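With one protein chain withheld, the remaining protein chains of the complex are depicted in position.
We call the chains A and B, going by the order they appear; numbering starts again at 1 in every chain.
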Amino acid sequence: MAQTEKFVLNMGPQHPSTHGVLQVQVELDGENIVGAKPVMGYLHRGIEKLMESRTYQQCVPFTDRLDYVSAMNNNLGFCMAVEKLAGIEVPERAWYIRTICCELNRIASHHVFIGSLTNDLGSATGMIYAFRDREKILDLFNIICGARMTCHYIRIGGVAADAQDEFFQKTEEFINYVPEMLDEYNRLFTGNEIFQRRMQGTSIISREDALRFGMSGPNIRASGLSYDIRKLDKYGIYGKLDFEVPIGENGDNWDRYLIRIREIEESARIIRQCLDNMPGGAFKGKVPKVLKPPKGDAYQRVENTRGELGFYIVSDGTAKPYRVHIRRPSFINLQALDHMCRGMVLADSVTAFATIDPLMGEVDC
Amino acid sequence: MHNGTLYLAGESLKEMLLPVIGSELLVNLIMTLICIVILFLLVATSALVFTLGERKVCAWIQVRIGPNRVGPWGLLQSTADMLKLLTKEDIIPQGIDRWLWVLSPILIFIPAAMVYALYPFDDGVIFADVNIGLFLLIAISSQSVLPFLMGGYASNSKYAMLGGMRTVAQMLSYEVPMVISLMGIIMITGSLKMSAIVEAQSEIWFIFLQPIAFFIFLVTALVEGNRPPFNMVEGESEIIAGPFTEYTGMRWALFFLAEFANLLSMGILTATLFLGGWQGPDFLPTQLWFWIKAFLMVLVYQWIGWTFPRTRMDTILSFGWKVLLPLALLNLLLTGFGIYIFKWLL
Partner (left out) sequence: MWGKGLVAGLRVTWRHFFGKKETVYYPEEKLPMTERFRGGHLVLDVEKCKACTLCAINCPNEALKLRVEVDEDKKRHIAAYVHDIGRCMYCDLCLEGCNFGALKWDKNYEGASYFKEDFIYDAVEEAKNRRNEDE
């Protein structure tokens, strides 16, 4: 009987497919994975602590740097938490613009997902196509707020500036382009047998396990649980909008991929509804220059691209928050990596990592 | 009598040299040396052409324009790359098996260059037209497994080790269907001689007689040449660069030289075995036909490589043994019947 020895392979912090600076200690038996331990903290900047020494308005640009490929959603989460704390009214037009921006950013973030997934599966062409389309959205952001990734557009009480006609017009153009874009992805990746073969039935996580790990966002929806904060809380104007929450069946890599493709369609639907029903009025509510929320605390969760993003803010009545805690979806989703990789081969660990879609800026905060 | 463009050029050179030197033996020796130099130049230029060619093809597929800064249309890009690699620091990692590590990039180049001796470039132009040509070709090209394993083992790196192991598994298992798929051609030709195989296609190309074998050969050639979608050996998203992980500068460039020599090799081999080699309608010289076919096949390989994602190790092993091998055997059977029926009809 031949004896084999297990060995530990350090993937990262410098590795082509760890999307940033994550170290994964993979324990291998030949090519089979026995365990995969993510080691985090290489990108820790102490944003929660930094926020304690900034005023509420000054905190907002820091949220851009959490999940830097969907900055708008982060802005929204923090601003909503402060609005809840201070009881600030947000005008309706602001809500419509906010929703358009968030959903556009969701599409852009899913572009990054598709791009990095196909790149990790060895098709660099897929990455270029996805990033080519993402560029169109980033250009839209450049028009509306003057920045491409770290937007800092959604502010406490509304948005930074009113959206221009040019923005609405170009958004419309992009929405019309979405079906064509998805058609190309479907022909290039979704229909591709090699692609399907690598994704179907690998790194399965059951509904119960996903719940136990506290996963959220597309990852838990792929396991068959309809858990979308936009539907559950109906925050903002999401209650008025007509959209579906796509749900997977098996919880494998393939479902996690398909869900994101379908979410792009749904986001496009939401944006179209917002564009059609855009109300007039102010783009920002009444916010005092020096914002001093009353003593107390508030927790606000929003559906970020990667899952349930929560901001817990404690106010001591001064202009600066006493304590901020951020529930980061990537951080919590990443815990499942070990569970998902066990029993798979080395190439699958990369796929599983890509379909969890963690973002190191958010994981390490 | 042969009448290929390249062959006639060689003959006239010989006639020019004969009165100058006198002895026919010496002239033949000189001609042989010239051939060797030309073959090595061919291998070296193939790397120069393909470093740019590969990047351009990949860029065009990815809606980019590719290198265009060095020289007109980026033509000097490969020269710039080469200079950069030459001036790079030669990093020798700790704890390596020094001899194996140094030898591996050199050894990998030998089989890649040696197979060029067996290709019929033109009518009557073949360096060694031995009667076991195809057999020798496969035998030589399968030697490239060893340097990969050597490099992987000697590097003292887990990534390199995994890559080396993968090479052995995939190359050995895909040699079997490849050889069996080529058996059909040998049966029809009745000879292993490369020139005879080309000549047998003067009426009809083997791609039409042996479509299954062509498909199998296409897949196995991709695997043997480490081309995507079967480049698990490098597999840059999981094992960085496989056996080449620890190599830098010129040593790494040698690996790449061998890879591009292999790419051209694949193109030439497919063109020779299935597309009638140098043969073609008379309006173009035979030599041109040969290169058109070879480069077209290279383009096909690149096109496939830049479209598909990488397969997984276990999938391609089972694909090789469970799908391609039975298919190759079936092809062998069908060819046998076909030849029998053909003879009976005559």
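Please note the rule applied: contacts are C-beta pairs under 8 Å (C-beta built on N, C-alpha and C of every residue); 3 or more make two chains touch, one makes a residue touch a chain.
Given the structure is predicted, the values throughout are model-derived calculations rather than measurements.
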Exercise. The chain left out here touches which displayed chains?
Worked result: A, B
Exercise. Which of A:Asn10, A:Gln25 or A:Thr150 touches the chain that is not shown?
Worked result: A:Thr150
For this session: Determine which one of A:Leu188, A:Ile220, A:Leu241 or A:Ile326 touches the chain that has been left out.
Result: A:Leu188
Problem set entry | Touching residues on subunit B - with respect to the absent chain | 57, 60-65, 303-304, 306-308
Problem set entry | Residues of subunit A in contact with the chain not shown | 54, 57-62, 65, 125, 132, 142-147, 150, 152, 160-161, 184, 187-196
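In the analysis below, only the chains that are shown with their structure count from here on.
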Exercise. So, what's the distance in Å between the C-alpha centres of subunit B and subunit A?
Worked result: 45
Problem set entry | Of all residues in subunit A, those that touch subunit B in their complex | 7, 9, 15-17, 31, 118-126, 128-129, 132, 188-189, 192, 194-195, 197-198, 345-350
Seminar exercise, completed: Contacts from subunit B onto subunit A in the complex sit at residues 58, 61-64, 158-159, 162, 228-229, 231-232, 235-240, 306-315
